[in-house]
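Every protein chain of the complex appears in place save one, which is left out.
Chain nomenclature is as follows: A, B and C, assigned in order of appearance, with residue numbering initiated at 1 for each chain independently.
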Amino acid sequence: MARTEIRLTGFGGQGVIMAGYVIGRAAAVEEGRHATLNQSFGPEARGSACSAQLILSDDLVTYPYLRHSDILVAMSQDAYRRFVSEVRPGGLLVFDDSLVEPDPNSTLATVGAPATRIAEEIGKRIMANMVMVGLFTGATQLVSPEAARAAITNSVPTGTSDVNLAAFERGLECGLARAGTWAVREEAQT
Amino acid sequence: MQAEASGVLTGTHYLDGDHAFAEGALAAGCRFFACYPITPSTEIAERTARRFPPMGGVFIQMEDEMAAMAAVLGAVWGGAKAMTCTSGPGFSLMMENLGLGIMMETPCVLVNVQRAGPSTGLPTMVGQADVMQARWGSHGDYEIIALAPNSPQECFDLAIEAFNLSERYRVPTLVMMDECVGHMTEKVVIPEPEEIEVRPREFTTKKPGDYLPYATNGNLVPEMVAAGQGHRIHSTGLTHDERGYPDMTVAAQDVLVRRLMNKITTNSADIIRVESDSLEGADVVVVSYGITSRVARAAILKAREEGHAVGELRLVTIWPFAENLIRELAGKVRGFVVPEINLGQIALEVERCAAGRARTICVPHAGGSVHDPERIYEAIVEVMS
Amino acid sequence: MKARTSSRFWREPLDAAKRIVPRGSVHIREERCKGCNFCVEFCPRDVLVSSPRFNLKGYHPPDVLTDRSCTACRLCELLCPEFAIAVSDAEREVPHAS
Partner (left out) sequence: MIVKETGDAASESVFNREDMLRSDRLPHIWCPECGIGTALSCFTSALGRSNYDLDKVAVVSGIGCSGRVAGYVKLDSFHTTHGRAIPFATGLRLANPELKVVVFSGDGDLISIGGNHFIHAARRNLDLTVICVNNFNYAMTGGQVGPTTPVGAVCSTTPFGNSELPFNLPGLAASSGAVYVARWTTLHVRRLITAMEEAMAKRGFSFVEVISPCPTLYTRRNKLGTGLDRMRDYRDSSDIRHGAAPDSVAIEFGGRITLGKFVDVEKPTFQDRLDDAMRASLGDKYRKNDRPPAVQASRRAIREP
């Protein structure tokens, strides 16, 4: 993995930034690699489109923004529509299939799981983002499940790590079932 | 002197630039923080408010930015290391007491997490258009120190550097962050306290009566003091003599203002930090700072791949300006490319120092986002043509 | 005791004859005086008058009109905006008699 560019997106309030933070922390702090997270802030906190850019790299990240994302993590239909075109050909879409219906003509590899539905089953709708982290971790193998678990424990408010981890494990299960669907291309992006 | 352990969060963290800066300030010994909330600097204040109470720090959210800056100056004269943070509109309001800080020679740190202006502009989106305001924004002649971090790690590191420089030169030190760096999250490694070099305040060891608050004894920077130490000092924003007494004469003005400027300019080699790559043999040098230095990197790599000899110069210290280095390079290169998120500010300085011996091409951006690296690449190619 | 312009509500204390009235000495730094005459006007015992002399700044500093009447009340010292007057306690002498 030289450099992987990821767009995480959804409604404000779904926790997509947090999902990006957890994956970034897993790579940078728990695994000792590098990860740059940028978030776009809007004046409205909730309900509007919200997105984060995450770059995972073995080396120090110099240019800190996306050029052609390798992976789009989408948690809403609007966000999917807005950002799908920036994904490079052969890229991957990781999506919440309870909320996003991908374009049937898309050539992207896709990995979906009903993250919001699963989160509701766990009893906390706001845990959908941790289901997505699990799904991402299992399907892409870009960070190890151990690193992701440590990142969750060290990031979420005290007393909530169990339920967050439970959501993560459900997502991870779905993701691992689809592991190998897609692999990061080997050549480094400049 | 090493950092006081209670302020140092040793370990590897995943922090944005604002949070990292707050940690750097705590490690540097900052124990007084006054502010007024403004996007995109607020996270610095929020983290400090949370971190201070167990370590005896004083956090106060003032009624406006003028008050915040004034309170910082008061706290320094009370003996604390102190800082404030703000963004464009607040930076404008702080200019008044920045001047007082310069005149009273008050060591403190002021962070401007730059957004796009003028006025309210784009409150949540990046700008770098306050760099000339940093240099010239308060009235009267002065020299200032301004640093520009380009990563959260550097926000931590330069917070400490800013406090150390302000103590060394008794001048408010500005940290001209930008929204992108402030809100960018990366790995931040905080060392052990004993590995962090913190410059303590140099209080006078003279006895009350022997001490003159603005006597420099030839080294340009007077010894510091705090209220309550028995010296019964007077300090004023008026032109003053060595006793700190107002002295409204042309002669006193000349002595004071020249010293305030000389203490920075004659030490600029000690103050200025740049980061450079491949300057030797370069045909064109890209001069940048803050987030734009990382954006320019993409353009530089692309140009190099196509065989252009492109040097890279990043201004870690914006003020005082690295003019000797630019002058020296101007005799060797064909031109400078200066991308910045404004319509040409540091480019003017580069042009001034190049003095016609090399071309200067500004790559302007009105603000709200970083440059498309392609625009910087095109400017590099333009110099080469 | 003469009527006092500066104290409309003055009356002689009933035990005046038995009271020991403190005595004071007025010290004046003439060079600081700006001639406001606050001390002259409000001295309850009319100790001071404006002198015909000029000080170095061209103001008339106060002068002494009545000797031995100062009771060290220090009103002149407190009122003086120029820190030009200080009152010290003089030796207590005879009981006050009008």
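Operating definition for what follows: a contact is a pair of C-beta atoms (placed from the backbone, for glycine too) under 8 Å apart; a residue touches a chain by one contact, two chains touch by 3 or more.
Here the structure is a predicted model, which is why all the values come from computation and not from measurement.
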Which of the displayed chains are touched by the chain that has been omitted?
B, C
The one residue from B:9, B:62 or B:122 touching the chain left out of view is B:62
So which of B:15, B:38, B:71 or B:361 would be touching the chain we can't see?
B:71
From the listed residues B:38, B:80, B:171 or B:346, report the one that touches the chain absent from this view.
B:80
Interface with the unshown chain - residue positions in chain C
6, 25-32, 34-38, 41-42, 47, 55, 57, 59, 63-64, 67, 70, 75, 77-83, 86-88, 90
Please output the residues of chain B touching the missing chain, sorted low to high.
4, 29, 31-32, 34, 53-58, 60, 62-64, 66-68, 70-82, 96-97, 99-100, 104, 200-201, 203, 205, 208, 226-238, 245-246
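Just so it is clear, only the chains that are shown with their structure count from here on.
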So the centre of each chain is just the mean of its C-alpha atoms; given that, what is the distance between chain A and chain B in Å?
36
Counting only Cα atoms for the centres, state how far chain B is from chain C in Å.
61
Residue set of chain A touching chain B in the complex reads 21, 24-25, 28-29, 32, 34-39, 41-43, 61-65, 67, 151, 155, 190
Chain B residues touching chain A - in the complex, by the definition given at the top
12-14, 16, 39-40, 123-125, 180, 183-187, 291, 294-295, 297-298, 301-302, 305, 370, 373
